[in-house]
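Input: one structure, supplied below.
The complex is shown incomplete by one protein chain, all other protein chains being positioned as in the whole.
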Amino acid sequence: MFIRKIVSEGLAHNSYIVGDGDEAFVVDPRRDVDPYIEVADDECFKIRFVFETHRNEDYLIGSRELENLTGCKIMHGSHLDFGYGEPARDGNVFKIGRLILRVLETPGHSPESLSFVLYSPGKNIPLAVFTGDALFYGDVGRTDLRGEENRVELASSLYDSLHGKLLPLGDHVVLYPAHGSGSACGGNIADLEISTIGYERATNPMLELSKEEFIERKAMETLMMPPYFERMREQNQKGPEILNMKRIKPMDATMVEDAIPHCVIIDTRSPLSFAGGHISGSYNIWMNGLSRFAGWIIEYDKDILLVTEDGENIETARRYLTRIGFDSILGYLCGGIEDWQNSGFPLEQSGIHTTSGLYESLKEKNDVFLLDVRERREYAQGHIPGTVNIYVGDLEKRLEEVPSDMPVVAVCTTGNRSGLGASILKRHGYREVHNLAGGMTAWKEKGFPTTNLFI
Amino acid sequence: MFIRKIVSEGLAHNSYIVGDGDEAFVVDPRRDVDPYIEVADDECFKIRFVFETHRNEDYLIGSRELENLTGCKIMHGSHLDFGYGEPARDGNVFKIGRLILRVLETPGHSPESLSFVLYSPGKNIPLAVFTGDALFYGDVGRTDLRGEENRVELASSLYDSLHGKLLPLGDHVVLYPAHGSGSACGGNIADLEISTIGYERATNPMLELSKEEFIERKAMETLMMPPYFERMREQNQKGPEILNMKRIKPMDATMVEDAIPHCVIIDTRSPLSFAGGHISGSYNIWMNGLSRFAGWIIEYDKDILLVTEDGENIETARRYLTRIGFDSILGYLCGGIEDWQNSGFPLEQSGIHTTSGLYESLKEKNDVFLLDVRERREYAQGHIPGTVNIYVGDLEKRLEEVPSDMPVVAVCTTGNRSGLGASILKRHGYREVHNLAGGMTAWKEKGFPTTNLFI
Amino acid sequence: MFIRKIVSEGLAHNSYIVGDGDEAFVVDPRRDVDPYIEVADDECFKIRFVFETHRNEDYLIGSRELENLTGCKIMHGSHLDFGYGEPARDGNVFKIGRLILRVLETPGHSPESLSFVLYSPGKNIPLAVFTGDALFYGDVGRTDLRGEENRVELASSLYDSLHGKLLPLGDHVVLYPAHGSGSACGGNIADLEISTIGYERATNPMLELSKEEFIERKAMETLMMPPYFERMREQNQKGPEILNMKRIKPMDATMVEDAIPHCVIIDTRSPLSFAGGHISGSYNIWMNGLSRFAGWIIEYDKDILLVTEDGENIETARRYLTRIGFDSILGYLCGGIEDWQNSGFPLEQSGIHTTSGLYESLKEKNDVFLLDVRERREYAQGHIPGTVNIYVGDLEKRLEEVPSDMPVVAVCTTGNRSGLGASILKRHGYREVHNLAGGMTAWKEKGFPTTNLFI
Partner (left out) sequence: MFIRKIVSEGLAHNSYIVGDGDEAFVVDPRRDVDPYIEVADDECFKIRFVFETHRNEDYLIGSRELENLTGCKIMHGSHLDFGYGEPARDGNVFKIGRLILRVLETPGHSPESLSFVLYSPGKNIPLAVFTGDALFYGDVGRTDLRGEENRVELASSLYDSLHGKLLPLGDHVVLYPAHGSGSACGGNIADLEISTIGYERATNPMLELSKEEFIERKAMETLMMPPYFERMREQNQKGPEILNMKRIKPMDATMVEDAIPHCVIIDTRSPLSFAGGHISGSYNIWMNGLSRFAGWIIEYDKDILLVTEDGENIETARRYLTRIGFDSILGYLCGGIEDWQNSGFPLEQSGIHTTSGLYESLKEKNDVFLLDVRERREYAQGHIPGTVNIYVGDLEKRLEEVPSDMPVVAVCTTGNRSGLGASILKRHGYREVHNLAGGMTAWKEKGFPTTNLFI
């Protein structure tokens, strides 16, 4: 289980991202939604839902922003006519990973106010509750924001929500409200880092009052009413304008599996890691070779899917591809190849030859096809005797020159381009493909023989 | 003078941003232009020009991207029909800050190829030359990219450009080419970090050849021709598609001065710094108070202009304003208030009172108007005897309650909100306005008297 | 109130830093203590105490490291003979800020195990409890680490601690244990982000057992016993070796006040901010001038105290001073000048002249002493008529040349060196000192007259 509170400084506004397994939900996101996206990317969460506790007055809600970036669903109260999202009703239940979230209608701060009760996997008693502006630490929500005429009725509703819905959840329940100390949404919110239903029952002065006292107190309350609240209300009801953020989609193994038929996989890990295990059909282009070789190998109308070490460095890969005009990167394997393997999907392996190993085996017998994938002029300056030269950029067009019934050893300067060459051969069904680790650099370092003769 | 080489890893492509004073130009930008923008923001440069040495084949050019973000002009060769920018011709001269850049037509790699000769302030002899793909370190440009049929003619042109245009600049001239070692745009580019005309004359094997030998050598050259080059050529000729980057405009003092009539200035520095000197008419809202008070004070249809300490933290300010729906930030004072003062523009100062100073002066005589700008309920819990309470959010509407013929001392909890209050009074012509540094916190710390009595 | 959980990845070890006001304590710190130091620096906390719940087995404790860096006190259980720190006993009470922490002896995991009960300001009922290895989420501590022979007795103690000490705190109490899911210190710790006494009472299977069942279950438990646990035990008992970390001491206003007689204050803020308000006697050397002017002005045997904007950029200042051999920086004003003002300490102000203002006032009458603090050769190239030239580096030795009975206006190129000059004059009791904002740059920009004549 994962719970992170995101505080908007200055507003004392709390939002939450809560996840389990590979799914997550967000409660009351602010408009600059990058923190939620960062958590989701780091933890490989798909954000499935945004839950709004109510139509906010003091900031613009980020629900539609997240919807735009992640495709999540937005849920809010049914007693207000929102221009977006869907209504959630008392008793509705949502499953996110193994977590259960149950909707509690808790009107009072506003008619449409909701709370959300969290259950941990397999347990029937509630662990925590997201209370929005109904119940804070040391205070309760305002009831004066829907006009003087509704204040008493809302205060009465709020009392019922507190005593009929929230307190009965049990003293042990952890409280996650929408605001902390210093907010304009509550006059006396306590400076606490955490609280529970039981702690509030014992210490929150607003919970000690009878219903009459409570309504009277709320009727007398005079709190600041910033003029921009009106604007926030309007925009939050219809849905604030979408900012133009971009994102490369994190994909889990199943999503990648589904996408494979329609796209090209570029695996940017080192040739050794690629040899250790990779997704069938991937091209192995090392990170720093992307700008140089993607344009040789990849067709511009194909969607690209990235596999990197640990699912990191996606931004670097994007930048290198953008530089030569590849703008349509479908997504990346979040969690890296580990996520793929742990899902039980098949891995391909390819072989590695060390220079000494190759040298010894060549001395014994000559039953491998040596393929030098460097440029003609590099090849001309010295290569392993017996190697055939096909430039890696041309390899896919000249496959008929490479026999498929014998082992192939790909060679370049250090092993990067030959790694790409090996991946191309594997893609086309060659069974036994090896990459010479360290390439001509290591070969020469060991003092093994080279020639300038062309084949 | 400022010269920064920006290398695109993987492509061995060099681009340059060169600046002087508050102006800069860029040579051959790549498409992911954020490094140029970052330099410009850090150094407070306006990017005035992009100079393209030729239509590139191996990457997408970032000229239009920069044009979109900065409004700069794009200059390129006149012997090709580009879909954007403007033609520059032999001998054209550009002034950037105190630097002079002179255009040299150096056809050969392509018919439209240009070089750009740099002169430092007030000197008639060239300091450096940007040679594009004409002259590299240890090699010269390719002549095979415009088709087999043009190869000889281009080689002949290139020879003439090298020996007739570039070498005559003088041995002492520093060389800034478009590619380094490892590029697909030259077969034998030397692994050097720097070079000069003279060093190339002495060491570059291509410069030792006679014209006949040179053409023959270039005619025989076989270099890689990646298939995506064709695509780069097409797109670079018409202008690549614009990516959607955003930017808050850095503005120098003159630009700010021009913008003032149409916009609102928010100065986010501390009240003490603001008191030390600020632009007349600014609102002083401290950074962490932006989300809270901008909505109280600033009208949504006004453009916002930011002043921050050293011109930094703009992104934080933008984020805080976005959160409550202010999306139109016109720009910020790049270089901070220092840039304003150094340009000789007028500064306003306001006063600071320390608690001891105020206490002593109140003991003597009572000729100041004490204005407590906190909320009613804070005021009710204890204030300096004799203070009048007007909440800072309401102050601009209740100015008639504040006398303009006596000194005013603004008070809040620590000095932030009273700083905003003081700035509002200054804006409206109040002459003697003081902020109580440390506010009620310091006042109580010193044990000075308070009261709960309302006035 | 501030609570931050610091998780040691891989070990699933939880430690906590808890603060209020300007004080904090840490529970069970790990040896790489930089996260606690960073929080303390960011929040301006003095770390007053480390509380150890028990002698740990699975990692090295960072208590002595923190003691070394902050001077805090270390408290641990009295039933083990530690080589450092002090014993805490049942019922001992500690005050940190406005928070109260009460010691609960909860033996079982080990004889010396403690829990710590947290009370928020002014409340008599507990808010949270740090349980160490006594009570986890979904499990309880191991009882097998003190040898097979003690296992039953420890299990019995643990049962009593749980049912006699911890559960009676009340269902509402939030639980902060020393380990999370995945730790070697518990076999079945639940994957929860938060829990309470009440939630554990309802869901933790170990709390449902009778005392007999509990002891039996613990007796049968087989958990991993990594061989390095032995080493951790030894070292944690005597206190692990201290790593050599360095730190510039964050100081609050009171500490700075106490230190002033023995040291020199360098205020690196901009001249405008300095003019707005500063500590009496400070030198105003702007950040980028530190390497250049500290050596002119500051004696090498004096301790240095830094004042920066918001208490930031201390590392930059340290670097600049190190570069010229100032190695003894005593500390810095954490929270910046705001912390000083909010404590009610006195502020000095100095004056600012704008160029226009100075020009106008000079036209009227000539009753100011114009002091140009630039180098001789800069002065020689043009200065304001009537200015006297004393280089800023020599000013402190030539004060007798500056009259103290008339206003002084300090002038340099932009206002930085004259800001330093103004601060030197203020230090020496000059009453009316002004800095020309924008200096000669702004003066010339406005076209005001200059001369080459020497005085």
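A, B and C are the chain letters, set down in written order, and residue numbers restart from 1 in every chain.
Keep this in mind: contacts are C-beta pairs under 8 Å (C-beta built on N, C-alpha and C of every residue); 3 or more make two chains touch, one makes a residue touch a chain.
All values derive from a computational prediction rather than experimental measurement.
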What are the shown chains that the left-out chain touches? A, B, C
Residue of B:86, B:171, B:230 or B:401 touching the missing chain in the full complex: B:171
Pick from B:66, B:134, B:197 or B:304: which residue touches the chain that isn't shown? B:197
For the chain left off this view, which of A:232, A:337 or A:390 is in contact with it? A:337
In the full complex, which bits of subunit B touch the chain not displayed? Write them out. 1-3, 120-121, 123, 125, 127-128, 170-174, 190-199, 201-203
By the contact definition given up top, give the residues of subunit A that touch the hidden chain. 269-277, 309-310, 336-338, 341-347, 349, 352, 354-357, 414-415, 437-439, 441-443, 445-446
It is residues of subunit C that touch the chain not shown, namely 8-11, 30-32, 58-60, 184, 187, 222, 224, 226-229, 231-232, 235, 240-241, 243-244, 246, 288-292, 294-296, 300, 319-320, 322-325, 327, 375-377, 391, 393
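One rule holds for everything that comes next: only the chains that are shown with their structure count from here on.
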Centre-to-centre distance between subunit C and subunit B (centres being mean Cα positions), rounded to whole Å: 34
Report the inter-chain centroid distance for subunit A and subunit C in whole angstrom, where each centroid is the mean of the CA atoms. 34
Quick one: which residues in subunit C touch 2 or more of the other chains? none
